[in-house]
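Note that one protein chain of the assembly has been removed; the remaining protein chains are unaltered in position.
Letters A, B and C mark the chains as written, and numbering starts fresh at 1 in each.
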């Protein structure tokens, strides 16, 4: 299935991309699976998405934890803790 | 000694006076002495300044309790609980 | 510190700008505006007459502001309270507090309103359809002010 991924702020700059679409197997349907695909790119991807890093995850514009199940065409966003206001 | 007395709001209307000067003996120098002078006028004075009524007292523009000592030319104000804001 | 008792209305934006004094250390501006309602304790209100004790009012408000400044790390405060005849929808009172961070300005602003309500010599008289009456003090206002003596504000 196809998953759209958005990156914001520091992550957008670190990866030098604001959005992309990745294709994952229908059986690999958790956020953590998506994160592992990205981490396998190594370098800055591995570093910034390390489990100890405090990045946040949203699915279809709501913040979630990384065991949420995905479906085709979901919008996943990865970003640092928010600093508005 | 001479004491200036101010009345505000409901008390000003009840007594139909906004200020007056009373003369009390130098030995009668507590707020409670002033209150007793006023209460002795009877009628509305006795009723509105009854100890069970929730009126407030200020001396020289600061709220006080009725055992404060007065000196000549002090400004005493009597008024209901405040309702601004 | 600034305290004003006036008949005229006020403009919140202008007062905020003036209070900030182009000080780039100000990060937070908390404010409160009290407005005349058309209903109070079940009676419809057509006019509200505000009486005060000139001289003592300003003193009392300045004491309240000084108290707030000892409790919180704030920059400046403004209190404007209107007197005279007011109608429903009119602004009655404005409190503004500036600080570096928001927690202090929020707390100080609410504290100033709670203390003003119980310590500043203002009295309201309402014209209602069943005649005029002096507004009674509320127990809830006394309780709101009481909270600050019990350590919540620290």
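Keep this in mind: a residue touches a chain if its C-beta (ideal position, glycine included) is under 8 Å from a C-beta of that chain, and two chains touch if they have at least 3 such contacts.
These figures come from a predicted structure and were not determined experimentally.
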What are the shown chains that the omitted chain is in contact with?
-> A, C
Only one of C:3, C:26, C:50 or C:120 touches the unshown chain, namely C:26
Answer key for C:51, C:76 or C:110 versus the chain not shown reads C:110
Chain C residues that touch the omitted chain in the full complex | 11-14, 16, 20, 22, 24-39, 88-89, 100-103, 105-106, 109-110, 113, 140, 144
Could you list which residues of chain A touch the chain missing from the display?
-> 6, 8-10, 54, 58, 61-63, 77, 79-85
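By our rule, only the chains that are shown with their structure count from here on.
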Of all chain pairs, the one with the highest number of C-beta contacts is B-C
Taking each chain's centre as the mean position of its Cα atoms, how many Å separate chain B from chain C?
-> 27
Centre to centre, by mean C-alpha position, how many angstrom separate chain A and chain B?
-> 73
Chain A-chain C separation of Cα centroids, rounded to whole Å | 48
